[in-house]
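Omission of a single protein chain aside, the complex is shown with its protein chains in their original locations.
The block that comes next holds chain A.
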Amino acid sequence: MNMQNPSDATLKPVASLIKARLEAAFSPKKLIIEDDSNKHAGHAGHQHRSESHFTVTVVAQAFENESRISRERMVHKALGDLLPDRIHALRLKLSPPA
């Protein structure tokens, strides 16, 4: 498993929840979680929380032969109550292994 995040210890709580749920659901070949929250500080969705906006890249076998809509639905399901309670905005880059 190729983890692109510098170190798990640097992941903040919401990001580590995302990571744990996606790993459990997809055993991804590649998983990158970027916290974009600081770009959105001060706007209505930010809600004074440090973590709210994420870009998540997942490369997993499970996405093979699935439409884009269906790939995103699979991720939404895996994230469960994190979305939209803990995650205000999520940018997803989902693909099967090349």
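Criterion: a residue touches a chain if its C-beta (ideal position, glycine included) is under 8 Å from a C-beta of that chain, and two chains touch if they have at least 3 such contacts; residues count from 1.
Basically, contacts and distances are computed from a predicted model.
Between the names "Cytochrome c biogenesis protein", "Glutaredoxin", "Na(+)-translocating NADH-quinone reductase subunit D" or "Acetyl-coenzyme A carboxylase carboxyl transferase subunit alpha", the one given in UniProt for the chain missing from this structure view is "Glutaredoxin".
The hidden chain makes contact, of the residues A:P13, A:P84 or A:P97, with A:P84. The missing chain lies against chain A, touching residues 40, 44-45, 68-69, 72-73, 76, 83-84, 89-93.
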